[in-house]
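The structure that follows is given in the form of structure tokens.
Note that one protein chain is taken out, while the other chains of the complex remain in position.
Now for subunit A:
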Amino acid sequence: MFGYYLNLAVRSFKRNKALTVLMVLAIALGIGASMTTLTVFHVLSGDPIPDKSDRLFYVQLDPETMQGYRPGEEPQNQMTRFDSEALLAQKRGLRQVITNGGNVVITPEKPGAAPEFTDARYASSDFFAMFDVPLKYGRGWTAAEDEGKARVAVLSKETNDKQFGGADSTGKTLRIDGNDFRIIGVLDAWRLVPRFYDLYNDQYDTTEGLFLPFSTSRDLKMGTQGSTNCWGDSGGDSRSLTAPCAWLQYWVELESPAKAADYRNYLVNYSDQQRKAGRYERPTNVRLRNVMELMEFNEVVPGDVRLQLWLAFGFLLVCLVNTVGLLLAKFLRRSGEIGVRRALGASRSEIFKQCLVEAGTVGVAGGLLGLVLALLGLWAVRQQPASYASLAHLDGSMLLSTFALAVLASLLAGVLPAWRAMQVAPAIQLKSQ
């Protein structure tokens, strides 16, 4: 019967072209808009490191003085250098990383080439292993090199392409902020979405061009980037070891999510000790969030994107109500035909099915057109200035969802009209003929 109903549906489209086009258009617009925004949302809110997002934890302590203290408040969102280095030295996790952003000047080897700024990431040695950074050539630095403030650097693929034409540049020298650095590694193509390890620089920016040991960056007093919060006198240098300033990100990788409780206890102990030693004043207040918890807490997905998502679904709802109305008009217009079918023995449920098939067909057509509109919409998003714009692409799962959503939406829209259509009494219709 399905084939027959499909045939009937197509015939009915031909008979009522204008009405059908209106319905397909309404569904397509609704689906196009909601899939565009849903895709952007999906890309931005996805798990950036699915294999270990539940084992990577962001550490926060509360090293402030009692001034401005309000019980129950969040601790500082970043770490002091003193605490970071202390925790790093104690090595209580599987891996641990201090990291921070910076901006440095590269002076190209080529004579006459102008020096240029590039974003840099300063990190301790576990960074590459912890965040699964793929290396094309060479290696990351070792803990010993980090401790020894070695002048070594790892380049991003883009920087290596630009400075060395994509060749294996390990062993070569690069002048960074006026100092010579030995290149020991080159990344393969790598981009985290979002760049969750540092939420205090542009989260959707591309990967930094350069990676340097954290200790070296401090040794050379290289410029940092991101927010800094100080609550006391830093003696003119907010980056010094003892400055009462929070400006670093500290990450720990644990063997399993279950180890988090132990690690939290360790942080509580550390905090208590610091207070006993007179460094901390506030009651112990630690946070240990995994990747997804951190992203959710910091509302990483931009507010505008959430707003657009709601708006698009509101729009889809209007389109659906519209489709319900039009389908109703369409089916009831055919009351005569339905009456005849009923009189010839078709059961109510058959009429219902026939109407739903017709509604579903509208949905498929609307879905196809909606897909085109979504592609168009995503293209429009990519033309926007936001740093996440270039990420807005439709993937396989979103493609399937588009169809599923379109068909589901149109079936849903078809239920009420189909219900009304099957109530048509055969006798009355025949009489009025």
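To be clear about the criterion, a contact is a pair of C-beta atoms (placed from the backbone, for glycine too) under 8 Å apart; a residue touches a chain by one contact, two chains touch by 3 or more; residues count from 1.
Assume contacts and distances are computed from a predicted model.
Peer 1: Consult the UniProt record of the chain that does not appear here and report its protein name from "histidine kinase", "Ion-translocating oxidoreductase complex subunit D", "Formate dehydrogenase iron-sulfur subunit" or "FtsX-like permease family protein".
Peer 2: "FtsX-like permease family protein"
Peer 1: Decide which residue listed in A:G235, A:P257 or A:P283 touches the omitted chain of the complex.
Peer 2: A:G235
Peer 1: For the chain that's not shown, point to the residue among A:F41, A:F315, A:F352 or A:F403 touching it.
Peer 2: A:F315
Peer 1: Please pick, from A:L307, A:V372 or A:A425, the residue that touches the omitted chain in the full complex.
Peer 2: A:L307
Peer 1: For subunit A, which residues lie in contact with the unshown chain of the complex?
Peer 2: 19, 22, 25-26, 29-30, 33, 67-70, 105, 107, 114-117, 177-178, 223, 233, 235-236, 303-304, 306-308, 311, 314-315, 317-319, 321-322, 324-326, 328-330, 332-333, 384-386, 416, 420
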